[in-house]
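In what follows, a structure is listed as structure tokens, so that the remarks can point back to it.
Just one protein chain is left out here, and the rest sit where they should.
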Amino acid sequence: MDHKFSHHPYIPNSDEAIKREMCDFVGISSVEELHRDVPDELRLHRSLDMPKAIRSEYELYRTVSGMLQKNETCEENINFLGSGCYQHYVPAICDEINSRAEILSAYAGEPYEDHGRFQLLFEYQSLMAELLDMEVVNVPAIDGAQAAATAIRMAERATGRKKAVVCENILPDKLAVIRNYCTPAMEIVVLPFERESGQFDLDSLKKLLGEDVAALYFETPSFLGTVAGNAREAAELCHACGALCIIGTDPAVLGVLEAPVNLGADIVCGDVQPLGMHMNYGGGQGGFIATMDDERLVREYPSRLFGITRTEVEGEYGFGDVYYDRTSFADREHGKEYVGTQAALWGITAGVYLSLMGPQGMQELGETMLYNARYAAKKLSCVGGVSVKYLDQCFVSEFVVDFSKTGKSVGEINDQLLSRQIFGGRDLGGLFPGMEGCALFCVTEVHTKDDIDALAGALCEILGKEGK
Amino acid sequence: MDHKFSHHPYIPNSDEAIKREMCDFVGISSVEELHRDVPDELRLHRSLDMPKAIRSEYELYRTVSGMLQKNETCEENINFLGSGCYQHYVPAICDEINSRAEILSAYAGEPYEDHGRFQLLFEYQSLMAELLDMEVVNVPAIDGAQAAATAIRMAERATGRKKAVVCENILPDKLAVIRNYCTPAMEIVVLPFERESGQFDLDSLKKLLGEDVAALYFETPSFLGTVAGNAREAAELCHACGALCIIGTDPAVLGVLEAPVNLGADIVCGDVQPLGMHMNYGGGQGGFIATMDDERLVREYPSRLFGITRTEVEGEYGFGDVYYDRTSFADREHGKEYVGTQAALWGITAGVYLSLMGPQGMQELGETMLYNARYAAKKLSCVGGVSVKYLDQCFVSEFVVDFSKTGKSVGEINDQLLSRQIFGGRDLGGLFPGMEGCALFCVTEVHTKDDIDALAGALCEILGKEGK
Amino acid sequence: WNEPIIFELHNPGHRGIEVPLASEALKKEAGDVYATIPQGMRRQKAPALPCVSQARVLRHFLRITQEVIGADLNVEIGQGTCTMKYSPKINERLARSPKMSELHPLQDERSVQGILEIMYKTDLLLREICGMDRVSFQPQSGSQALMTMASLIRAKVEHDGKGEQKDEIITTLFSHPSAAASAIVKGFKVRTVGPREDGYPDFEQLKALVNERTAGFICANPEDTGLYNGEIKKFTELVHSVGGYCAYDQANANGLFGITRARDAGFDMCFFNLHKSFSTPHGCGGPGTGAVGVSKDFADFLPAPVVDFDGEKYFLNDELPHSIGKVRVYQGTPQVVLKAYAWMRALGAEGLYEVAKIASLNNNYLYKRILELRGTSVPFDSGEQRVEQARYSFQKLFDETGVSTEDVQRRMCDFGLHYWTSHHPYVVPQPFTLEPTEFTSKEDIDEYADAIAQIVEEAYTNPEIVKSAPHNSSAHRNDESPFDDPKQWAISWRSYQKKFED
Partner (left out) sequence: WNEPIIFELHNPGHRGIEVPLASEALKKEAGDVYATIPQGMRRQKAPALPCVSQARVLRHFLRITQEVIGADLNVEIGQGTCTMKYSPKINERLARSPKMSELHPLQDERSVQGILEIMYKTDLLLREICGMDRVSFQPQSGSQALMTMASLIRAKVEHDGKGEQKDEIITTLFSHPSAAASAIVKGFKVRTVGPREDGYPDFEQLKALVNERTAGFICANPEDTGLYNGEIKKFTELVHSVGGYCAYDQANANGLFGITRARDAGFDMCFFNLHKSFSTPHGCGGPGTGAVGVSKDFADFLPAPVVDFDGEKYFLNDELPHSIGKVRVYQGTPQVVLKAYAWMRALGAEGLYEVAKIASLNNNYLYKRILELRGTSVPFDSGEQRVEQARYSFQKLFDETGVSTEDVQRRMCDFGLHYWTSHHPYVVPQPFTLEPTEFTSKEDIDEYADAIAQIVEEAYTNPEIVKSAPHNSSAHRNDESPFDDPKQWAISWRSYQKKFED
């Protein structure tokens, strides 16, 4: 090695003189005497086989950023992928706050020295509560899928029942997470959606519900972008048989769509990623779970729940853990599921986002998406051979485009869009039988009319047909 | 307008109800009654003629970043331009600190509530003092050129003399700044440099010095990258006739080159841009001026000088303005020149940079530049028709390449380099008679061997000749 | 600051940010979108979010962040087991590049070769560190990684045809609570091995618990005690002998880089918290990454996809025939993987080894300093070195002065320092858990130990000052009565308004 391993900027005591002094204090003659408890047979008697240290920050920067240069971003291209991870505008203040050293490098301090962390997450809970029109929101879970899985397990414990009905029309990744998380404790029954309407059918639902069902889980908007017009009826059916109704939703649409609690949901869950998180190749997800302030459900949360209180100083607020004894931190395997690191920073960021947006911002966000999506759907359905499924229904930002009559596969079309710097919609072939040749497109407030027109124009070229 | 001008996120009181309430308190019926002191004949009886407001942050971001996309950066290309503005690596922590909201948005608080600002700038002064081996450093001036101009005016006041000798071999912009700033108070006499050596000649200097000369100003390294081997003799000649010796320098080289004070300088000045500032199309400059703790000179600084003191609490430090009465803040036109906003944020950043680098970092920085520049010079001088001037002399990071025998102009060569994503050196033709066909190239620690080889290879191609 | 709750800043005339509105031309072509919304599905009552001007939102959150003390701001020793280390700013800068942040997880693989390369190469580096054959980055946290390991064991025993028979997981008392709790989630019964008097897990207890029902064994080593169990291979061999599998909680591997590897001690799988030992920041509790490494027998069981390389390009490999499915949507948190990659590259093999040595040296130095203080002790003591952390006890201090470990905790706030007791239930009486890492300097350790020393001194001379703390923190003592009382607890501002403001 060119450098001895001393004086590393990240390891202040990696200096011979300092090591010497500390070894003397500890009573050993060198650091090699540490780890004497590790038996010889378990020791690695060689160096790890890995590339040499890049000691200068500049070379490290150049190496890693050189690798990153191979990526093509959604800012450099026009992106129409959504499907659970959404490209929304991230206000500069969201990044300003979540990159603050104080909170970025913090973890799990106590209510006194980390007063601010508690306040940040309490405010997040409170702001989400308003958006959802509910009373209790957890410190974020891993992602929306975990939130759904946990909501189902909460229903299991609250009802003592071991079966859950899950609508098919959700992100396939999410179903996989739910399945794994609920296996073997519960039976997961999938309620198919009708291909022609994109909705689940109430009669089919009725057949699956019963005294053994802990919960029904469905989403609105659904994975295909459709709004569940029969949500209220579905909730009533659940309640009639003593099951809980769990609704997954996209918080970005709640300025224009009714809050699921008002459709009859007992538990509402979803992902906070749309509320101020960059996509990060999927790394921006964070889950929320919300209920009313009903002790029966509150005691089933595995998550931390921060509560507000008063302090010994008049007019001052304090914060702390509500009902800590529920958690695995307090009671190991007797706690509710488990708790630990999840996605707190994204919760804090969502709080900043909602504070900036206010009611009007959320309403306008939804409205712009409604217009953009409707415009895009109309525009694309004018391209010869292309149709938009469920065009007569409401969708806020996602919709299904059917290319099956164009003579080209979704893969071929997306390849040609890519070469025009457009990321086309997600191929639904293989995800759901009967949806071959279809793709899920997403537009949000980041898309301009020009962006959408560019997509339509590119499709006309690719498909060799003029738009009508 | 689509929007009425209310509820603007930057203007909280731009709401009719709030305005109403405040107008009532003030005793006017509407905000239109404000500005009644502005006579009708002076009023603009129309709206300003400018593009409509871009109300959403996203559209603003997309508009401005769209314009910025037309720029090609020195990260995307290999850059060999220096000439007073240098591409060095900026440690991430420098940006972390100078983007902190607390200091980015601060201005001119007092020693108590802005204790930190005073400490930051006092530490900058102290760190620069070590680098320069001097005792007094100012809160930064506008740029290195202003620092040089002020140093000359300080010499004027300290000596009572009205003439300054300035070596020709400095950044032409800097000479222009000095000329304007010293006109009409002083006479600026230019001491030419010798074309064959890149140095000024002591005999010529002697002819210009005399009892009427306030100061000699020269630089090492010079504009052409050469080290002033006769600096000590020049300083002695100044002192012999009662003039001050002012030396401009590049702080990035002071890990390997002697501090100018030890060559005999009375005032040392330069630009802090190399110490942690991005180039910012020239917006990263900030000037420093340094002297020993000599009252005669300290009283001539126009800048603020922050000093350390003790407070009423044992062991605590406090900070404040030293000799405030010198300044125009204290005494208007009777102050020394003037003071105001300059480049404080860059001073703070340079302090962070020097704290990170330490003595070893500065030494290694200089050494890497010495090697890179020497390697580059050797490599380029191997390209047929190309020679490097002053190759037998020392240069740390800049050197002059002579293309006059290649049959192509510097402009043509740079055009062709540009199409290969290389920013070639600065054309010296037109800047100095006798330097036609020459260009000033700069390499620093950011250049790898591959970068330099790419330049040499490109030149071989362009000039149609193999490297030897 | 005494910054109000954001709702208290509400002024209906204020606005924080504006959203792009659809242009008139677009609206005209789109038509009446509200008419498409089904009956009763349109939001009736706007959410009661506060209206606050942009600068005031910023001021609010900036001020609150100043009331948090992250590892960047303090001598970060007091959150034992959390492995709080320096997260280099350069790594954050890289991770916040649009080339990372503006990627959609479903982009064509050709357009994300950079991040796939980084994930693949990080996988290789971690394989080398733990000796396993394949790594998944899907779990976002250590607890989720523990759940993933429990899921892998379940899938494997079922694949072995022993799904009915093998329904127990054994863990140790000083392992993380989630090791036990996540096994329960996956439908196992949990058996727990306690420590011997000398602090090591009791092999005799394990022997008594291991049988044909044993599906797996999950433990940390060192556990929270910081003691390295040198007999660990005996443990894994015993479990293997009955057809069980062994999973290693290496959330905190900080003291062992380059010293010993999980696979070599007989483990079938392990996980690392990239947000602990690999320095990616904690972010107040996530997102992180619990990278799960497995032996080749388990490679096909991992959550899909994993990143592979075909010699020319990197790709997402979904072909895992026995995959447990997914534990996290998409590919986990790639920006965290990137930061860990950059950190490892900055250190190389010798650097990682130095990390282990210095983390250990720092801990043993601190250990000696703490034990020199009156009132301190270390129960479950073998007299051996600790690796990277230790759990201490103030039982003696409590007996002699009445000052409890919670009192000390509150008093430490006054010094701007963290001090963590322990997970519950307390095994060590009056516990506290300290863990310096390699980024802690000797000066830092001395500063921390001096603070504890001063509090100990106060406890013996003026205990009231400790008991009534904090005196000098960003908040004063809470009225804790509402937290466990459903009638009083308030988990949102609207609940607080309802319960307290009437």
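In order of appearance the chains are A, B and C, and numbering begins at 1 in each one.
Criterion: a contact is a pair of C-beta atoms (placed from the backbone, for glycine too) under 8 Å apart; a residue touches a chain by one contact, two chains touch by 3 or more.
None of the values given here were measured: they were computed from a predicted structure.
Novice: Omitted chain: which shown chains does it touch?
Specialist: Counting the whole assembly, the omitted chain is in touch with A, B, C.
Novice: Per the definition of touch given earlier, which of B:G198, B:G255 or B:G437 contacts the omitted chain?
Specialist: B:G255
Novice: Give the residue, chosen from B:G210, B:G283, B:G407 or B:G464, that touches the chain omitted from the document.
Specialist: Residue touching the chain left out of view: B:G283.
Novice: Against the chain that's been left off, what residues of chain A make contact? List them.
Specialist: Where chain A meets the chain not shown: residues 2, 6-18, 55-59, 91-93, 95-96, 101-102.
Novice: Footprint of the hidden chain on chain C, which residues?
Specialist: On the side of chain C, residues 1, 9, 11, 14, 53-56, 58-59, 62-63, 66, 72-74, 86, 88-89, 416, 439, 441, 443 touch the unshown chain.
Note that only the chains that are shown with their structure count from here on.
Novice: Find the geometric centre of each of chain B and chain C from their Cα atoms only, then give the gap between the two centres in Å, rounded to an integer.
Specialist: Centres of chain B and chain C (C-alpha means) sit 46 Å apart.
Novice: Using mean CA coordinates as chain centres, what's the chain A-chain C distance in Å?
Specialist: Using C-alpha averages as centres, the distance is 19 Å.
Novice: What parts of chain B, by residue number, touch at least two of the other chains?
Specialist: 7, 57-58, 91-92, 96, 101
Novice: Show the residues in chain C shared as contacts by 2 or more other chains, in ascending order.
Specialist: Residues 14-21, 54, 58, 62, 88, 90, 92-93 of chain C touch two or more partner chains.
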